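Omission of a single protein chain aside, the complex is shown with its protein chains in their original locations.
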Amino acid sequence: MKADKNTVSQLLKTARGQIDGILKMVEDDRYCIDIVQQVMAAEAMLRKVQTQVLSAHMKTCVKNAQTDAEKEEKIDELIQIMTRISK
Amino acid sequence: MKADKNTVSQLLKTARGQIDGILKMVEDDRYCIDIVQQVMAAEAMLRKVQTQVLSAHMKTCVKNAQTDAEKEEKIDELIQIMTRISK
Amino acid sequence: MKADKNTVSQLLKTARGQIDGILKMVEDDRYCIDIVQQVMAAEAMLRKVQTQVLSAHMKTCVKNAQTDAEKEEKIDELIQIMTRISK
Partner (left out) sequence: MKADKNTVSQLLKTARGQIDGILKMVEDDRYCIDIVQQVMAAEAMLRKVQTQVLSAHMKTCVKNAQTDAEKEEKIDELIQIMTRISK
């Protein structure tokens, strides 16, 4: 992976901490809407990870692809990811 | 919370397990696109949690609201959530 | 429909105007990224329509449902819509 390891790991650990918090909220029978808002916050954190990893990927692997075959492979992967994201 | 506690906790623990897996992938310097795909899978798991909690909320709290003031409060909360989701 | 007809029609006509603009951009062979940005703007306009119509629906049809059967029907419809939106 080409993104900064520390940054990405930190974001992932934050998301994991949020999920632990949500598990506790579920245990404590907290209000549904409060739980949903925390779930959305954790999703936003994962989307940040996704953006960071994809950006770094494009700035290195995609940019540095040399042969036509290599470029095509990288771009096909990106198109697949983008199509899934935009669903 | 009105959704089934066991189901919701299980989904959250699965998402947490996925995040642990992604942290290990980052540590092992795995390929960016593989990491992104796992992040998207964890997001999908959290969206499942969100849908389950919101559905149960509507089938109980929203459905059972009695006074007009209570109904309005529940519906305003839902509109806010829905507006954020559809962004 | 319970949302304000004029507001909703105006938003829809704006979206239609944006699509006409995009058709012209395609005809004129404009730059892909500029086209994509206009497409995203038109999607955002449609999401605004969606939010307006759903909000008004909840504030009237859902709020005023009387019998349990009627409430359940309205809530099931909402859950289906919400599940599709959050995909």
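By written order: A, B and C. Residues from 1 in each chain.
As a working rule, a contact is a pair of C-beta atoms (placed from the backbone, for glycine too) under 8 Å apart; a residue touches a chain by one contact, two chains touch by 3 or more.
This is a predicted model, so every value here is computed, not measured.
One chain is not depicted; across the entire complex it touches A, C.
In the full complex, chain C makes contact with the omitted chain through residues 1-3, 5, 8-9, 12-13, 15-16, 19-20, 22-23, 25-27, 29-33, 35-37, 39-40, 42-43, 46-47, 49-50, 53-54, 56-57, 61, 77, 81, 84-85.
Against the chain not displayed here, chain A makes contact via residues 47, 50-51, 54-55, 58-59, 62-63, 68, 71-72, 75, 78-79, 82-83, 85-87.
Operating definition for what follows: only the chains that are shown with their structure count from here on.
Taken as a contact graph, the chains are arranged in an open line, each linked only to its neighbours along the path.
Over half of the residue numbers found at the chain B and chain C interface occur in both copies, marking it as a same-residue contact. Centroid to centroid, with C-alpha atoms defining each point, chain A and chain C lie 27 Å apart. Rounded to whole angstrom, the centroid-to-centroid distance between chain A and chain B, based on C-alpha atoms, equals 15 Å. Centres computed as Cα averages put chain B at a distance of 23 Å from chain C. Contact of a single residue of chain A with at least two other chains is seen at no position.
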